[in-house]
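Have a look at the structure below before the remarks.
On to subunit A.
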Amino acid sequence: MISILSVEIPYWGQTTFRVLGGLAAVLLPAGALVYIYLFKLMSFVQSRLGPMEAGPAGSLQLLAEVGKAFQKEDIFPRKADKLVFAAAPFVVLMSTFLLILVVPFGPDAWFVNLDTGIFFALAVSSVSVIGILMAGWASASKYSLLGGLRAAGQLIAYELPLVLAVMGVVIQAGTLNMQEIVYAQAEGEIFGISGIGNPFIITQFIGFAIFLIAMQAELTQPPFDMPVAESELVSGYMTEYSGIRFLLFFIGEFATAGVFSMIASVLFLGGWWVPGLDPDSNLFNILGPAVLFGKVMLVTFLIFWFRFTYPRFREDQLQKLAWKVLIPLSLVNIVATGILKVVF
Partner candidate 1 sequence: MTTQIPDLSEQEQLRYISQQAADARVNVEIETEGMTLNLGPQHPATHGTLRIIAKLDGEQVVAAEPVMGYMHRGYEKLAEVRTYPQVTTLVNRIDWVGSFANETPFILAAEKLMEVEAPPRAQYIRTILHEMSRIANVILGIGDMGVQVGAVTPIFFAFRDREYVLNQIEAVTGGRFHPNFDRIGGLKDDLPAGWIQNTKNAMEKVRDFCDQIEELMYGNEIFQARTRGIGIIPKDVGLAYGLSGVNIRGSGVDWDVRRDNMSPGLVYDQVDWKVWTHPDGDSYSRMWVRLQEVREGTKIVDQLLDQIPSGPIMAKVPRIIKVPAGEAYVETENPLGVMGYYVVSKGDLNPYRVKIRSASFNNVSITPWLLKGVYVPDIITILGSLYFILGDIDR
Partner candidate 2 sequence: MSDETAVDTVDEADVVAETDEVREATLASLTDEVGDGIVESHIRPNDDIWVRVSRDAWVDTGMALKSMGFGYFSFLSAIDWMPSPFGRDMDSQVDLTLNPPEDEDDDVVMETGVAGGDTRFQVFARVNDIVNNRAITLKADLPDDDLSIATWIPVYSGANWHEREAAEMFGIDFVGHPNLRNLYLPGAFEGNPMRKDFALLSRRIKPWPGIVDVEPMPGEDEEGEDA
């Protein structure tokens, strides 16, 4: 993102830009999708209007909610492990901000261009499990503990299909670098037909579906929201949190949804690139973030559509789904991809 400006910027300036850019890249999509989908679309599905008072059509509702959370008392349960309890939301949020690092927004617009980008992303996404476990354990509440343990079990179980689904893409692209995966899609061709490139969603459709399901589970969104199941565990690992720390969890949940959708768009939908345009043109440095945002909204639309429609799985059922369906399926997908890769 820095090189677009083609001016010499001192190191501290670059760092500031990166920090601000990272904040914007995480928070803006999160806010947008919370307003558009969680507040508005969900209301429309349920024949109501949703927030209407704060700002035009309630568009500033989110700010109002944030303001409300800031005013609230930051309550610590008496028996809580104070330090761990206080730190847990930050650990969860940290994982989100680490994830954004490797997402490319344009040919030259990126924070870090790691050769092992996707590997890094999948690794740091697991950090949030630690935060959730910390929250569940330190709250000194049985609901939180059960929620935390459920979350840990679920997130670890779905890490595997997530990784395996990505494997197909990695085999096809031949690289772990996120930027190069985008280029591979832009410059690739499907079984000899060029022109629209090769968004991996076409060849890796099974991978995409598995990635989407596993992502839903990683985000603990319905139908995989057993860890926060409000009808039994009140709010799972977040039960004892209030005020700003609860807000951090809330942001973490939806920001992670946004960032994961970015990764999904990069891996399967061609990232910042649109078919028909030269991926090397400087245009994409400006257009790229917008294109990516559009694709993110598309992917999150699916996430939220499932969220409004489905009841939740039971803990053992979702484990069964992960181990007995998704993992074998993704292994088959990898094998098939490998064979096809060798054949063509």
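What we mean here is this: a contact is a pair of C-beta atoms (placed from the backbone, for glycine too) under 8 Å apart; a residue touches a chain by one contact, two chains touch by 3 or more; residues count from 1.
Keep in mind how these were chosen: all candidates are chains of the complex that A comes from, given by their letters.
Computed from a prediction, not measured in an experiment: that's the story for all the values here.
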Worksheet item: Which one of these touches subunit A in the complex: 1 or 2?
Response: 1
Worksheet, complete the sentence: In their shared complex, candidate 1 is touched by residues of subunit A numbered 42, 45-48, 142-143, 146, 222-223, 225-226, 229-234, 307-317
